[in-house]
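Complex shown without one protein chain; remaining protein chains in place.
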Amino acid sequence: MSAAADPQGAGLRAWLRSPSPASTWQARAQRAYLGWVAFRANPIAMAGLLIVVALVLAAIFAPLLTGSRGLDPDLPNRLLPPSAEHWLGTDQLGRDIYDRLIWGSRVTLYIVGLVSIIVAPIGLAVGTLAGYAGGWVDTVLMRIVDIFLAFPRLILALAFVAALGPGLENAVLAIALTTWSPYARIARAEVLTIRKADYIVAAEAQGASTWRILRKHVVPLCLASVIVRLTLDMAGIILTAAGLGFLGLGAQPPLPEWGAMISTGRDFLYDQWWVPTAPGAAIFLVSLGFCLLGDGLRDVLDPRSGEA
Amino acid sequence: MTEARLLEVEDLRVTFRTPHGPVEAVRGVSFSLGRERLGIVGESGSGKSQTGRALLRLSARNGRVSAKKMVFDGIDLTNASERTMRRIRGARISMIMQDPRYSLNPVVKVGDQIAEAYRIHTGASARKARDRAMEMLETVRIREAGKVYDLYPHQVSGGMGQRVMIAMMLIPEPDVLIADEPTSALDVTVQMQVLALLDDMVRERGMGLVLISHDLNLVASFCDRVMVMYGGRVMEVLEAGRLHEAQHPYTRGLLNCLPSLEHPQHMLPVLTRDAGWLEEAR
Partner (left out) sequence: MTDTNSAAATGKLPAAPRALRATASALVSLALTFIGLTAITFVIGRVMPADPVLAVVGDRASEEAYQRVFLEMGLDRPIWEQYLTYLGQILTGDFGTSIMTTRPVTEDILRFFPATLELATLATLIGCVIGIPLGVWAAVNQGRWIDHCARVLGLAGYSAPVFWLGMLGLLIFYGNLGWVAGPGRIDIYYDGLVEDPTGVILFDAAWHGEWEIFWNAFSHLILPAGVLGLYALAYIARMTRSFMLDQLGQEYVLAARIKGASEFSVIWRHAFRNVLVQLITIIGLTYASLLEGSVLTETVFAWPGIGQYITTSLFNADMNAVLGGTVVVGICFVGINMLSDLLYRFADPRART
């Protein structure tokens, strides 16, 4: 009955489940499908995906979801408790906390996105180069990576911001500078394990250039672990950014950055507890979402590594 | 010697839950074992190892074992409590695994691992267990037992590791020993030594031995009876001496795959398989 009602769906499923794929494209689609099936069966990972999607949607549709941009002071209405009009109350300048949280999701995504596009390519490049070149290039590059890895990240970011001056961009830069090194490690490890693999030797024997091998074989293989690691690191990035904001070194007022919101709300902790608590809950939720998503992605994409 | 039935198995089934639905690894295997040497032969995936593990009720977490009858020395293994099983494991039925590099605990001295096996079932003092383990190391023909006792698994060679494994599994003097591919991870030169040792120990103690292997010749030369498995099913059970009289096409196929000096063949035939063998043969 159901098969007759939905022949195309059944055909697609059969195509995706067929034990002998007819083309590489079908094989790839099958792998993605099986991954998605495994991912969907994992309620924790799905919860993570849901949170992250909600964050992205909130950022995109912020103007539709809010009544104001949460920037203009409205002093008569300051420090109101949560009500029908102000779902999460208002802060010390009378701005709606809910509005500020929604707009703050843009700041968070901005930080996360910027750090990712700085960090992943640098890490990949350094790691692949070190792993593939070997010899002294490897030694020198890995020494540098080790030095950055051995560093206390938050303190180093603090010192960077101290020298560069507070601000959102400088915070991003500081976080990126302290985050890139593990990616080089991962990429290098991947390269080393596959460099000696028979199919790479075969590709070399066929006369493939180094560049081609890197592009076609090495980088795609690293990508899975890099993506997983990046998702798992998102939580750390968000927390560091919030920490810098909390210390007053990240985004500057009146920008609705969640960490900074906690910092200004701190003075009202005992009497107007919702002011600092709400943004903290937002940070918590979003970084939890990335954690859960990363965990689920790792199970699907990178079954070899138990834990990073 | 009267043939005392140590182990009787009827219609043993092992099923694994997998993301792609249940997979039956063992489908209705029946056999019995006295104080004799039974060989189980089959290619990989034929269910021979799972049969061995099912006897100890140590199938993987997602596996389910069922049998019409699985009795060891009057004890019903299908219903035995976990407590009873623990008293049987090691002490009465023991098992030697394939690769000592993985089957010995890497952070415990090999001697202590042997002594532990003894202490679990006898409650002996640490000193007594140490002495027994030392004796046992000598029994499995390890020279300088005192020195070897204090080594860690990564410090011993494969052959010596497998001797340690044998010592560990035989120290509580079990009645039945299951040897799951005991030599296939070893160098060819050491294989025969380990097998000879195993043979001696089993003979001396009058144990029942289940030797699981993919090597038909080896099984035929060491065992009294040979059970051939394919696809989780028993194809045929034969006296080892009468292997050449095998009836079943699969056994014949296996025999013909082996090169022979007496009947040289230009090309070795490829094994043909028949899906019909997997049908319920009732």
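In this document, chain identifiers A and B correspond to the written order of the chains, with residue numbering beginning at 1 in each.
The rule is simple: contacts are C-beta pairs under 8 Å (C-beta built on N, C-alpha and C of every residue); 3 or more make two chains touch, one makes a residue touch a chain.
Just so you know, these numbers come straight off a predicted model, no measurement behind them.
Asks: Give me the visible chains that the unshown chain touches, in label order.
Replies: Looking at the entire complex, the absent chain's contacts are A, B.
Asks: Which of these, A:Leu12, A:Ala27 or A:Ile44, touches the one chain of the complex that we don't see?
Replies: Only one listed residue reaches the unshown chain, and that is A:Ile44.
Asks: Among B:Ser94, B:Thr139, B:Thr183 or B:Thr251, which residue is in touch with the absent chain?
Replies: Answer from the full complex: B:Ser94 touches the omitted chain.
Asks: From the list B:Ile75, B:Val190 or B:Ala240, pick the residue that touches the absent chain.
Replies: Selected residue, touching the omitted chain: B:Val190.
Asks: May I ask you to list the residues on chain B that touch the chain which is not drawn?
Replies: Per the touch rule, chain B residues meeting the hidden chain are 56, 58, 61, 86-91, 94-95, 97, 99, 102-108, 116-117, 120-121, 141-144, 147-148, 151-152, 154-157, 159-160, 165, 168-169, 172, 190, 193.
Asks: For chain A, which residues reach the chain that was dropped from this view?
Replies: Interface with the chain not displayed, on the chain A side: 44, 143-144, 146-148, 150-156, 158-160, 162-164, 235, 239, 242-243, 246-249, 259, 262, 266, 269-270, 273, 276-277, 280-281, 283-284, 287-288, 290-292, 295, 306-307.
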